[in-house]
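As you look at this complex, bear in mind that one protein chain is not there, while each of the others sits in place.
Read from first to last, the chains carry the letters A, B and C; within each, the first residue is number 1.
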Amino acid sequence: MTQDLNALTEAEFRIVVRKFLADNYPENLRNPPKRLHWRDNQVWYHTLARTGWLCPGWPVEHGGMGLSAARQIALTEEFERHGVARTNDHGIVMVGPLLIQYGTQAQRDFFLPKILAGEHIWCQGYSEPGAGSDLAGLRTSAVSDGDHWVVNGQKIWTTLANDANWIFLLVRTDPAAKKQEGISFLLVPMDTPGITVRPIINLELHDEFCEVFFDNVRVPKANTVGEVNKGWTVAKNLLGFERIFLGSPKLSAHALGRLRALADRMGAWDDAAFTDRYTALRLELEDLKSLHATFVDIVRRGEALGPDVSMLKVIQTELFQKITDAMMDIAGENAGLLEPMEGNRELHPSGLFIQARPSTIYGGSNEIQRNILSKNVLGLPG
Amino acid sequence: MTQDLNALTEAEFRIVVRKFLADNYPENLRNPPKRLHWRDNQVWYHTLARTGWLCPGWPVEHGGMGLSAARQIALTEEFERHGVARTNDHGIVMVGPLLIQYGTQAQRDFFLPKILAGEHIWCQGYSEPGAGSDLAGLRTSAVSDGDHWVVNGQKIWTTLANDANWIFLLVRTDPAAKKQEGISFLLVPMDTPGITVRPIINLELHDEFCEVFFDNVRVPKANTVGEVNKGWTVAKNLLGFERIFLGSPKLSAHALGRLRALADRMGAWDDAAFTDRYTALRLELEDLKSLHATFVDIVRRGEALGPDVSMLKVIQTELFQKITDAMMDIAGENAGLLEPMEGNRELHPSGLFIQARPSTIYGGSNEIQRNILSKNVLGLPG
Amino acid sequence: MSAAASDDANESVRLIRDSAAAIAPPGGDTRRIRALRFQDPGFDRGVWGTMCEMGWPGLLVAEADGGSALGMREYCALAEQLGAGLAPEPLIPASMAARLLSGADLAALLAGRHLVLPAWQERPNSLDTVGDTVIAGGKVTGRKCFVPMAAGADAFVVSGQGGLALVARGAPGLSIALEQTQDGGNFGTLSFADTPCTMLAGDMVAALEPAALATAAYLLGVMDRAFALTLDYLKTRHQFGRPIGSFQALQHRAADLKIQVALTRAGVESAAAAIDAGATGALALAAVSRAKARAADAAMLVTRQAIQLHGGIGYTDEADPGLYLRKAMVLSNLYGSAALHRARYAANAADQDD
Partner (left out) sequence: MSAAASDDANESVRLIRDSAAAIAPPGGDTRRIRALRFQDPGFDRGVWGTMCEMGWPGLLVAEADGGSALGMREYCALAEQLGAGLAPEPLIPASMAARLLSGADLAALLAGRHLVLPAWQERPNSLDTVGDTVIAGGKVTGRKCFVPMAAGADAFVVSGQGGLALVARGAPGLSIALEQTQDGGNFGTLSFADTPCTMLAGDMVAALEPAALATAAYLLGVMDRAFALTLDYLKTRHQFGRPIGSFQALQHRAADLKIQVALTRAGVESAAAAIDAGATGALALAAVSRAKARAADAAMLVTRQAIQLHGGIGYTDEADPGLYLRKAMVLSNLYGSAALHRARYAANAADQDD
């Protein structure tokens, strides 16, 4: 099958994907208002695992679909168009590719099949209460004790940790080293004694994020990925892809569609000031699409993304917020409702407005992205 | 006369001022598009001197009108309403009050009558090519030589230096001292050998600003104001008043009137997006007026202005720019014209747009004002 | 205003602020606020009783009618203080109702025994108080929406074609649908079908003005407190080995927020002073619209930035900035959105000649 999919034209490929979704995706999970938990999406997850569609980007020899970069982009677009919910995908998009690149043969042999089978559900332990924007300032420690590490500390903003049975962790293994050195990358089963998960209720009143506490947690040294004290290199590698992902215009495109529906409902088109504002948002989205396409072309050509990809994250997240700001402005008193207007999921300005808030904070806050742009792209000093 | 003026009600006082202007102000000098030179405004200047209206704020015993703060504000408002051009007023608003506060009796006896008579025209030597925003970083030096200072260095942005016969100067008299210490305040005749003035053509294609070069210029030590090495205290005193002056809503009010005239001419009122934008600018102006009034009240009560007066400068100058930005947006191709549209001074969007540019740079750039607000008002660290 | 009158007003404003702060400490009682959220009726009837004992719903009511006969400056100072403390009690709608009642009805409201709320709105983004509702022959028929804290009301003042009427909560033919609001309160949608009522003589349109201005003042309190919280956070939160408030980009943003708060305060205070000085008609409408337009936009800006500047923690429900954001989301568009008030300002303020 995978051979065939890469050989198809893009148009043919998209038809295959659409048919696959029409045949397999549960109708009630289309465009969910909040991030789904494992209890809700595991049936779909196992469908993907069973049909071999779970890991589009993994090479065929590791059990993936082996899709080219171009095909993966088309696949993502079709999934988004269909309103497919994001799954608990950290194992698929992060741990798998990482182990393929940095893991030992033993690690690959053990972990990859468990991910492919939907048996291991992963979460990511990077941020800490004292190390948010300053990720390299993390303090969770791992102290050597024979063939184990003993981990103590706390992680925060761990997405869906309450669904996961494994976590990948950045820990400090050399407290004397400079900030970005002395960090190692560990793989830890969530049922290890000493791990406690506490869900955080966010402004959506949803428990998507968690705190994870580590109290003398013993981790086999065999679960270290890459060299000891070189974990920052491993982790950094994952951040590049995150930015083109966070810069995808699809989220803003979706929000603009909702703004249009709201404007229809509110009769806002009679107001030329709104119409001009709407058109400016549309134009910004179209320009973002054009700019995004130039970065996608880089990926398509197999070249490395530069730090200027941070522009996409800034533009996309702030456009998303500007669109939801406009919603609040035209929604009138409905802007204050907790639930969707008239029970119609499509008309939930306050919900989307709140959903847009953290986009400029996570994945490296937009302040951090602008620091990266000014220093690593524009070469400004200090 | 001055006794009478303070005793009048404000309404009566304004009537007196209006009559004075109607009787005396040259019609052809109303609302000039650019800052006037001495050759153009000296007749009016001497009229003010002759009638005793030149120095409204100076105490009566020093030859001024002795007007209260409230009367001075009303006077300024009436002058602005009438479109009275700004004169070469550094002697009146800066040097005189400064000498009254910090000068020796001999300095007061010599200089004040010359200012009152319109004989001494002053300019201000603060900024230097390497010390713009960082005013305290100035490097023009004054080295002691008997009862003289020998001044070497360069000043820049000296307004109308090409009209002045005296300059007040900040110079470094102790090169070893920390930045704001070791600075002294000197009074220097412009015809002293070694002084060269070079006008700078600005974006208005006008020579309002000058560079002033000092090459072994000998200045009597008797011309030092305040203590040697304490000139910063003297100079700082002048900056507070500058900000409430630069924050006066009158400039933006004038610009908004021009925007209205342009909108009439361009038929822009048919465009609801413009109308909403215009109303937002109007509201910002009205809010600025309300905020400005609270600071004027402080002055009226004779209390000291706090550093939060920097807000006024930021709001006013950026509003002025936003208004002229709107002009450019509706002017169509006229935005590119060098001269007024149809020869009508009231319709000169490009001219006012350019005139608005430096307002966020001079008088302490708006970046500096925001630094002041964050550190001295909000107490933010560093 | 003479200097003596001005001193009196300053003193009564100070007294109001002090007593308000005792009941709704600025940012100091979020435990109470959190406990009341998303529960009916969304506020504390006991605290409401205390507010009535303080005479707050009657602040603008004449002394002969049992009120305090104070001015808009005092009312705005009170509303601002309640905003700083996020007090959910429905002081603004109840004060609006107080203007529309008289006699025993008014006395019961002011005493805190009988909570009456106005039901005037039929469409979002509108200040029209009449709509399609018909009041005739002692009956009301129609539909009113966005009645804040309707869950706790004992009766409603309803406006419509035919005048103004008082309807008891339990009146036959009245059904109430409640929707939760982001701040933990509720909006009621009231459907009347031949519902018995008693006629009133008040003017709903005029009563909207103090409510709109007080809402601007409440939003001023909300943004002022959200900004103060944020400033504290900027000074104490460290990243990269220094307080985040030492980063210039954040400093300048804080300065811009400070400017918005200052402009809002200037606008609210000048509107209140103008009305206390006797401004009426278009002048008063323009003053209220200016204050409400700025307050709505500035409150949203400041509370949005409070979330952003708090980073991840700002997005948690357990941190306080979200409480201020949600309050701004509910109140910004109440009694007219910023766009509506900009348009109303343009229609009412004479343009200048200079």
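Everything below uses one rule, namely that a residue touches a chain if its C-beta (ideal position, glycine included) is under 8 Å from a C-beta of that chain, and two chains touch if they have at least 3 such contacts.
Note that the coordinates shown come from a computational prediction; the quantities given were computed from them, not determined experimentally.
One chain is not displayed; in the complete assembly it touches the shown chains A, B, C. Residue in contact with the omitted chain (choice from A:Leu36, A:Ile183, A:Val234 or A:Leu288): A:Leu288.
Only one residue in the set B:Asp40, B:Glu181 or B:Glu367 touches the chain that does not appear here, and it is B:Glu367. Contact with the undisplayed chain is limited, among B:Glu10, B:Asp145, B:Glu227 or B:Asp329, to B:Asp329. Screening C:Ala35, C:Ala69 or C:Ala249 for touch with the missing chain picks out C:Ala249.
By the touch criterion stated above, the residues of subunit B touching the omitted chain are 127, 130-134, 137, 156-157, 200-203, 205, 209, 266, 271, 273, 321, 325, 328-339, 350, 353, 357-358, 360-362, 365, 367, 370. Mapped onto subunit C, contacts with the missing chain fall at residues 247-249, 251-252.
Contact between subunit A and the unshown chain involves residues 81, 253-254, 256-257, 260, 275-276, 279-280, 282-284, 286-288, 290-291, 293-294, 308, 311, 314-315, 367, 369-371, 373-375, 377-382.
Just so it is clear, only the chains that are shown with their structure count from here on.
Among the remaining chains, B is positioned farthest from subunit A, on the basis of C-alpha centroids.
If you average the CA atoms of subunit B and of subunit C, the two centres end up 43 Å from each other.
If each chain is reduced to the centroid of its CA atoms, subunit A and subunit B end up 54 Å from each other.
Between the Cα centres of subunit A and subunit C there is a gap of 40 Å.
Residue positions 250, 339 of subunit C each touch two or more of the other chains. Annotation for subunit A: residues touching 2 or more other chains are 271, 273.
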